[in-house]
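The complex appears here minus one protein chain, its other protein chains still in place.
First chain written, first letter: the chains are A, B, C, D, E and F, and each begins at residue 1.
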Amino acid sequence: MVNGIERPLDLLNNSKGKEVLVQLKGDKQFVGTLLAFDIHINLVLDNTKEIQDGEMKKSIGLTFLRGDTIIFVSPASTSKQ
Amino acid sequence: MVNGIERPLDLLNNSKGKEVLVQLKGDKQFVGTLLAFDIHINLVLDNTKEIQDGEMKKSIGLTFLRGDTIIFVSPASTSKQ
Amino acid sequence: MVNGIERPLDLLNNSKGKEVLVQLKGDKQFVGTLLAFDIHINLVLDNTKEIQDGEMKKSIGLTFLRGDTIIFVSPASTSKQ
Amino acid sequence: MVNGIERPLDLLNNSKGKEVLVQLKGDKQFVGTLLAFDIHINLVLDNTKEIQDGEMKKSIGLTFLRGDTIIFVSPASTSKQ
Amino acid sequence: MVNGIERPLDLLNNSKGKEVLVQLKGDKQFVGTLLAFDIHINLVLDNTKEIQDGEMKKSIGLTFLRGDTIIFVSPASTSKQ
Amino acid sequence: MVNGIERPLDLLNNSKGKEVLVQLKGDKQFVGTLLAFDIHINLVLDNTKEIQDGEMKKSIGLTFLRGDTIIFVSPASTSKQ
Partner (left out) sequence: MVNGIERPLDLLNNSKGKEVLVQLKGDKQFVGTLLAFDIHINLVLDNTKEIQDGEMKKSIGLTFLRGDTIIFVSPASTSKQ
């Protein structure tokens, strides 16, 4: 799975169309399908759900996330919470 | 609905003239019609309402929002609070 | 009123000479007449009043506000507090 | 008094040699004579006094203030505390 | 072990394929295998584990970490917690 | 004393070899002899002493201070604490 990751953005590119877990500053977490990203790590997620303490808090659908507030992005398939 | 989103700003472009939910740092939320945006994610919203705990707190009409304080922008039609 | 807003700064340009409500980080609010702005969203307001909990706290006259601390700028005429 | 303010920095330029009130993040306030400024809003004040709750806390003389921590700069003559 | 470290990024380069300890702002710690980094200190870790008070809190697998939130990165082999 | 201050950095230049008071974010204060500075307001101080509540807390000798954390720099000769 880690083949072909030469630069950090390669992982985001490999994750397009897949579910990712996004951790924001201030303890917010989102899960959604990664549709797009740019070099500022601005993301667009589809079917986004806000997670709190491991449970879904609310559904916010299609979402533009500013890169500035992101701590990490992890393909959901590799994450076991 | 997600067709044509190649880059994150495409979602903002698709949302022009539509109602969006904007989450700011420090837990402020706004709902309004997206009129304009730029690459700094500065936004202009019309008919802007500040939301707190899911209820309208006040109406602030036409508003310029600095991108710097924004966490996410979500088309209201896709968001079920 | 929203005619001619193609880019976010257009709203600031349209608001020159008019009263605006400026929300800063850390819950400070100012009301004053917008005299000038630049791309950093640095503003000059005249007849500036600091507002707290909807009441005037003090008058600070002519003021240079650094864009960096601004959350939103709203034409006072469209805002109903 | 507001004649000739086309851009925000014009107010700082007009205030050279005059007393200004400077509000910093974290509630520090300074009053002093503005000697110099640059585009980062770095300032040099002379006869600088730190103010707390409207009273002089200490005198810090000639001072270089980093623009980064400044919220607003206001000509003291227009400010009624 | 410290041979060949002329510039700070040399240590990250030497640590590729090895386990590193990453300390984030806000007291989060991660341990994982460093796969990639860039000049912004964005990292990709594999087999990432979040650590709290010296114990594994959760496994988050493959992860993109934004450089902006990182305090330090240390090869795990040289760290004795 | 204020002759020749056209730009803010002129005050730092005039203060080379002299004792300065440096106020950092988070209420740390240092006193030391200014040896060098750059446009980021990174400073080198010699015979640096950390001050707390007007008293010397510890001596940290020769020190590189990152400009990013600095609020103000004041020639000690003009400051009466």
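Criterion: contacts are C-beta pairs under 8 Å (C-beta built on N, C-alpha and C of every residue); 3 or more make two chains touch, one makes a residue touch a chain.
Remember, predicted model here, so these are calculated numbers, not experimental data.
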item: Missing chain: touched chains present in the view; value: E, F
item: Where the unshown chain meets chain E, residue by residue; value: 1-2, 5-12, 21, 25, 41, 67-68, 70-75, 77-81
item: Interface with the undisplayed chain - residues on chain F; value: 24, 26, 28, 35-38, 42-44, 46, 48, 58-66, 68-69
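Here is the rule we use: only the chains that are shown with their structure count from here on.
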item: Size of the rotation, in steps of 5 degrees, that lays the CA trace of chain D over chain E; value: 155
item: Distance from the mean Cα position of chain F to that of chain E, given in whole angstrom; value: 35
item: Chain A and chain E, separation of their C-alpha mean positions in angstrom; value: 19
item: Residues of chain A engaged with two or more neighbouring chains; value: 68
item: Those chain pairs that satisfy the touch definition; value: A-B, A-E, B-C, C-D, D-F
